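A protein chain is absent from this complex, but the other protein chains hold their places.
Letters A, B and C mark the chains in the order given here, with residues in each chain numbered from 1 onward.
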């Protein structure tokens, strides 16, 4: 099977290159980037040094993508740009796994509230939002699949099984997340310079970060009820990793044992979710480089709240690793192919 | 005036040395440390290279401290050890500013709940807990002053004026704080090795961190009501700095303008508190090296909560800088002497 | 084939666990550690979460290693301890790849000069020192193989082909290397605490770092002449990676083109050496996580010197990755099995 990556100049594009270049079941036969077109891929990506020396970066023009013999495209494009590629590629019968926010929501109204007018709202219901551990098998049949955002993955993996099991309240959920700086992408702005972000931690994007839209839409499906989340993201001085600290109110009578049971039922045989033993809390350092989500839960007797912590690598389970995992499941490859558990 | 530092081998001890050595109004005439006794102070502390070359590290035995001509001692000792020094020094008529948790609480019961039996509970009411911007003038008259903890300072500075003004609820306060690794002290444990903490963020000390005891005691005084706080501290890979993200529920009818007014009333003429303009959030990088607290507030229309952010340097306003500020105010020195605003 | 890791509590031990657990051709059936004996391996190593849940950490007693059905042992033990295991294991017919310095030298005199009396000097000539790209095929036949040190690998890979080709002088070689802090191992000492090493760079181990012994022995073989190297190592605040800046004096008439030719001849078909294009210099960030060595060379017209730069991941090509590569070649597995180029 031939795969292509559209828009490989950013951090998740680069991770896709690394993962797909060594994947045993697919051939990485196209990598596009406007800025880098014409350069050899092995000169652009250190991970390709000594590998794929024949591969040359292509321009990102839609017509040649449509005309190519690529079966599956990964779109690693900015929000609002993906849609311009998705439409013609779908019409040409290509399969798409999109890493942008363009197809993560069902509701055009919600999209409007957080991002503005959607340029192709009819596609919102022709696409599936897939966290592989939580999605229906049927979702993998869609030709257009939205790979979730990094913060949402860190929040939904621990929360959805508890919501589905009726153990926690939909209201009053509070999430504080800390992200490594690669989460901001490769943006040229003063604020992302080394000497600005090093030895610094700060909150940003409050009170209404865009990722809330997909978190709330997914939680409402899981709860069967409206969910308004208080979410505070922070930048911390490390390259990769997200740590989320989530405070939830258990329903009357719900016990921590039931919470563990709900997690076990959802994740017991899943290679990329690890439920930590009581007393342990996850550490981003333990998941960086892997596609794993590590989760823990503890009860605070003084407040009655449950405190949930989760960690992921924002560029792997939070972006490119999850996209490859989606492909693995969709095409029946080994789920862990090219990924570290 | 002659001052001494007892227990100078840790990070706050070292900061005290730096601040007091260059202080225009006091003479740093004694530095004690069991491990370092007998060495020249200028060989131990890089900040003293080329300075105070006559000063030799003393042993920490109580008798010689009592017999000395030092007027004021700063105790930079572990919790439970300070009390062993405070008692005889007080009896000998010395003044004390203590950086440990030994005298931060009024209530022996609360102390017991968080730390165990207090060895000298009678001292709890002979000592004052002082954040200089918030304490009564009378508090500075005590011979034994407890300098507050780092997390508590970052929480109490923004919260107390709002609590006193009756603008926020005592219940439902949630604080997530991120601390640089020096906050853990100079402890020899695997978990504090560079390669463990670098490129890592994790929550710890949940659900019942010891600093909750002083935060709650102080907030209860400010609210005139019980306050149970949900507090989640995190270690982030930087040397210094604390960022706190605090979620509070405003009282019915309370407005953000009133919150700013309460802050202005409390801090307008205070050199070490900076109320950020609307739309700005503080950054630890902007306070490291200074004794300042930067605070901001924003309303979340979706949840009805207020989000407060504050930043301090944990070793300065969170420890040694605040202790020096207490001395400056107590003795009528310039409040900013030896400190950067 | 069954493999075991002896002494897995340090950083290179942990990397060996990760690499061997996912290796397609071997079964990781024993991991020993005195401190961790009895614990499940998947609770000790995050990389084994959800994997190898049956594996329990063993004690490191020699008798049970000898009695086991393990074919090949990786020794990740401190210098001086490896030899205690190597002797009985060899006598029991086991194969050994040793990551310590115990068998890296041929000369007992040189060993004595840098490390003291060797406890089993007869083994020095029953062992092979193998950088796979540079060693004779015959070396892989030894039952006891010494995997090279991290600094030596970063120096020998670029230097040996130039020395063998007679292009550079054996005298006057000067190497300045910068290492991430994991290079110091998981040692509990003040100096390796996060807040000591972060935001810090310093030289150490001058003028006579122990790694000089193996560098000089190998270079003397390559030059056929005595080589005394000036070597200055430095610790820099990152987890992994070594960058070496090497200054050499070309022989009269030697050209940079000949240097590239010598490198090409040695490394053209090697998956783990990448010769950078003119004008590029290597970056540790580009090799961390891979088993690659990136090398570059430039001529300084003003001084007549050549400046060589090389980068490796100190825990992979500088330790555990190289050990696995040695195994791969020795047993005829794919050279890149379990390793990223």
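Basically, contacts are C-beta pairs under 8 Å (C-beta built on N, C-alpha and C of every residue); 3 or more make two chains touch, one makes a residue touch a chain.
Note that this is a predicted model, so its numbers are computed, not measured.
Within the whole complex, the absent chain has one touching residue among C:81, C:108, C:256 or C:298, and that is C:298. Of the listed positions A:131, A:144, A:238 or A:326, the one in contact with the omitted chain in the full complex is A:238.
Although one chain is not drawn, the whole complex shows that of C:101, C:236, C:262 or C:295 it is C:236 that touches it. Within the whole complex, the absent chain has one touching residue among C:38, C:93, C:207 or C:332, and that is C:207. Residue B:277 is the one among B:63, B:252 or B:277 that touches the chain not shown.
Listed by residue number, the positions of chain A touching the unshown chain are 11, 180-182, 186-190, 192-199, 237-239. Even with one chain removed from view, chain B keeps its contact list with that chain: residues 18, 22, 43, 46-47, 49-51, 199, 270-274, 277, 286-287, 289-290, 292, 294, 340-341.
Residues 174, 176, 178, 180, 196, 198-204, 206-208, 228, 230, 232, 234, 236-241, 243, 245, 247, 281-285, 288, 298-303, 305, 307, 309, 311 are the ones on chain C that touch the missing chain.
One rule holds in what follows: only the chains that are shown with their structure count from here on.
Distance from the centre of chain B peaks at C, each centre being the average of the chain's Cα atoms. The distance from the centre of chain B to the centre of chain C, with each centre set as the mean of the Cα atoms, comes to 46 Å.
Of all residues in chain B, those touching 2 or more other chains are 180, 196, 198-199, 237-239, listed in ascending order.
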